[in-house]
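Every protein chain but one is kept in place in this view of the complex.
Chain IDs A, B and C follow the sequence of writing; residue 1 opens each chain.
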Amino acid sequence: MNFASDNAAGIAPAVLDAMVSANHGHALGYGNDDLTRAVERSIGEIFERDAAVFLVSTGTAANALSLAHVAPPWGGVLCHAQAHIMVDECGAPEFFGGALKLIGLDGDAGKLAPALLEAAIARHTGHRPHAVQAAAVSLSQASEAGTIYTAAEVAALAEIAHARGLKVHMDGARFGNALARLNASPAELTWRAGVDVLSFGATKGGALAAEAIVIFERASADTMHERRKRGGHLLSKHRFIAAQFAGFLADGNWLTWARHANRMADRLAHGLARHSVAPVWPVEANIVFVVLPRAADARLRAAGASYYARDGAPEGIRMAPGDVFARLVTSFATTDTEVDRFVDLAAG
Amino acid sequence: MNFASDNAAGIAPAVLDAMVSANHGHALGYGNDDLTRAVERSIGEIFERDAAVFLVSTGTAANALSLAHVAPPWGGVLCHAQAHIMVDECGAPEFFGGALKLIGLDGDAGKLAPALLEAAIARHTGHRPHAVQAAAVSLSQASEAGTIYTAAEVAALAEIAHARGLKVHMDGARFGNALARLNASPAELTWRAGVDVLSFGATKGGALAAEAIVIFERASADTMHERRKRGGHLLSKHRFIAAQFAGFLADGNWLTWARHANRMADRLAHGLARHSVAPVWPVEANIVFVVLPRAADARLRAAGASYYARDGAPEGIRMAPGDVFARLVTSFATTDTEVDRFVDLAAG
Amino acid sequence: MNFASDNAAGIAPAVLDAMVSANHGHALGYGNDDLTRAVERSIGEIFERDAAVFLVSTGTAANALSLAHVAPPWGGVLCHAQAHIMVDECGAPEFFGGALKLIGLDGDAGKLAPALLEAAIARHTGHRPHAVQAAAVSLSQASEAGTIYTAAEVAALAEIAHARGLKVHMDGARFGNALARLNASPAELTWRAGVDVLSFGATKGGALAAEAIVIFERASADTMHERRKRGGHLLSKHRFIAAQFAGFLADGNWLTWARHANRMADRLAHGLARHSVAPVWPVEANIVFVVLPRAADARLRAAGASYYARDGAPEGIRMAPGDVFARLVTSFATTDTEVDRFVDLAAG
Partner (left out) sequence: MNFASDNAAGIAPAVLDAMVSANHGHALGYGNDDLTRAVERSIGEIFERDAAVFLVSTGTAANALSLAHVAPPWGGVLCHAQAHIMVDECGAPEFFGGALKLIGLDGDAGKLAPALLEAAIARHTGHRPHAVQAAAVSLSQASEAGTIYTAAEVAALAEIAHARGLKVHMDGARFGNALARLNASPAELTWRAGVDVLSFGATKGGALAAEAIVIFERASADTMHERRKRGGHLLSKHRFIAAQFAGFLADGNWLTWARHANRMADRLAHGLARHSVAPVWPVEANIVFVVLPRAADARLRAAGASYYARDGAPEGIRMAPGDVFARLVTSFATTDTEVDRFVDLAAG
């Protein structure tokens, strides 16, 4: 019963197989190999765009490099106050971005809302050169609350951003989960809706350590080669990140796995709700937030269930003393059995 | 016949096996798993020291993070003018080090010499706060010229450095190759000789992407957690870097493989020398530098041999027009057959 | 009628005289002159402490260098959400601090409150290495709302900070104004209350461009020499910043001028209040915030009064359409006449 993180799962067998397959003969290092080229092309095809693709091994690297690309050192990046880039990356975006500024906005259920975004941009525009100028918006898809933006919602936010000269970044560490839920294509959910740069995650979805920075305007992308290299993020045996993506993308694996993880989250949410433990936010990807009664939490921990408790529930959520605000994350590897057992234990 | 780089080889089977073995069940992410702890301890045992160990996935990251640790942003790091950190990392040490300064020194056969080091430290000490102050020395073991420092040589340089308050870093991307050649223990070649921080490389030796930053004084190491994270170099499925090291270190694999690579380099050097293509520098690790006559180069290229040509031979080496100053690198995967075929083709 | 900023005033005659006096003969550059040494000592005497003193020419430099000194690049600096360092320095603290993070807190009338500070420190402590760790607190004395911290208030905040290992910085761009109001000595209001580093401003108080970074623990101060130099903030003809301080500090000028500016603010506030234009926040230094009725604003502008309007009044303040939330700043140069004329015009 591991619901601690989709990072806690291992490598999906098809990904590992692809790595094993790639392990023959020699290949030029640093991305100058055929497999890398092929994977970069594949990603372009999936997004129906001649995009520039840069593979790296962590989501933090993908986000930080992307943000450095879309905002100058004296620019502000608007994001949700609870976004991963804001609270979980130890200042990596600021570091890679030459000391740019992240500006956290409130927003229900982990999402930015158009009116608040518009007001925030206005607040961070003008008063030059004293004030940091809003330069980019970063959206988490899926969000840290397990919710997702529809293509129309992305487009509405991106339109506001672009109208004021801001770029749009999407942190897609769980992009597959969002996509699997929506009736939309990768293109519709990104550049057609106004996303300029995507951190396209494979790690949480089943890879070992593989993320792609996808810059939809190739013309602007050239300096990313240097950014990645001097960040120490250009692997010498680069073909093995490419191989991970090859296995991840083959036969639509990534969406199959994401759909599975989402289904497990649904099953978990429904199961818990039947026992009056309703999800705090809409369950739209592979994350379920619930308030676990003290006794349920104790039973689950005793049975070895693994999950993280968050500090304090969001406003408006009632918690009794000892209750736990729990984050439950499913993955490609989650099984019906462990979900059902978790629900049974929670039910008591 | 691939002699382009030890990075061009794939993953040694024992390393890949260890990764496959690690791929079961769940594990906490970000290094909080048992395998990571075990590997960190193993590395300490190998070095006979309660060292702080930080695993990362590239040599550039290991070097840049290490140098940021040993020198302040206004410090100078003295290294060979042709060191990897100086010419091949796109400014990563400067970036991670908050704009520290690399100061390149001349030195025969890729190595720093005590007298020149001493003079350089003197030249970069004083005149505060106008001049960047010498803060650290970085030694490449093996060097970019394929030569190595004996424990006594390391100790002589480290003594000079320490006497003036400088720290000593060792870029050990090919530490195994150096160690395999010398009659010395890992401890003797590092902290006992005065090395403060080691970039301990496994990638070139047979891993996929695994390097360890080894800080011999644990007390000073704590901030490396933040440095690594905000550099984007803390993997979420961290246990798979640990697994690589587990396979690399098991049964002395790393030294067996390094010894093999060194032997292949020797065989290559001796073979070529028999045909009057003598190595330019002593062959002490797994790299051979030779001047290939134009015709030999043409024959080798036609037969599909892969290797890099360097611009211009070093001073004192005669080259005819069309001759090529070639760098030939062997690895754990190099075979007698390809070495012999290379020699035969070179011989004409 | 200039109430735009205390920066809008010129140089106080005594400061200019001191500069003229210093302009004879030669002096070693870069702070190695007698006048600089004397002024550094004087500042120490004023604060009753053997402090390390570094003169620079802007408040932004003083703040940014100070914050870089008290927080590591991966540290968080807690400050009021409207603090100058947060909204008016274009990211200078982040830039000098190697991409540290400013964390803005709410607080009535521009001041931090102990309970909120304590909660914020708790929120930004732990979850290493993912979360930026609270490393320092910065207090503005006087605050951007024109309010001041008593010595007891500083001590209460500093105690909370120190108890959790944080350093305390004070942005004293208007330190003189605060001090002039309180019955306290410079020492009582700073290091005796727990301030570790002070940006001690003279510019707003009557100098041309002179600020002092005062590090109360001399032992930790040494690297500030390099920080200042590489920030381009070590003047070659350094004695002329020193001369400004000499004139500023002589005969208690700075406190006389600050007291005058405060009195002008009081006169302005009382005058306006008599006409139902009451100050929004307590007038404790040399800044008065009021809501000017539309007609009053029009009359004042027509008469050439200079002052800044702020966007939106704070919560709880009623404004009619067209009303202006105005910031009125007095200085050493403000006269009774212009205050009275301003009041008359506002009264209509």
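Throughout what follows, a contact is a pair of C-beta atoms (placed from the backbone, for glycine too) under 8 Å apart; a residue touches a chain by one contact, two chains touch by 3 or more.
Note that the structure is a prediction, hence the values are computed from the model and not measured.
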{"item": "Residue of C:209, C:273 or C:347 in touch with the missing chain, whole complex considered", "value": "C:209"}
{"item": "Among C:18, C:43 or C:56, residue touching the chain not depicted", "value": "C:56"}
{"item": "Residues from subunit C at the interface with the omitted partner, ascending", "value": "2, 4-5, 7-11, 16, 19-20, 22-30, 56-62, 64-65, 89-92, 95-96, 203-204, 208-209, 226, 229-237, 240, 306, 333"}
{"item": "Touch list for subunit A against the chain that is not drawn", "value": "30, 72-74, 98-99, 128-130, 133, 223, 225-230, 234"}
{"item": "On subunit B, residues whose C-beta touches the chain left out of the figure", "value": "73-74, 87-91, 94-95, 97-102, 123, 127, 129-132, 311"}
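Heads up, the rule we're going with is that only the chains that are shown with their structure count from here on.
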{"item": "Most widely separated chain from subunit C, with each centre as the mean of CA atoms", "value": "B"}
{"item": "Rounded Å distance, subunit A centre to subunit C centre (Cα mean)", "value": "41"}
{"item": "Length of the line joining the C-alpha centres of subunit A and subunit B, rounded to whole Å", "value": "34"}
{"item": "Distance between the centres, which are taken as Cα means, of subunit C and subunit B, whole angstrom", "value": "50"}
{"item": "Residue list for subunit A, restricted to those that touch at least two other chains", "value": "89-91, 95"}
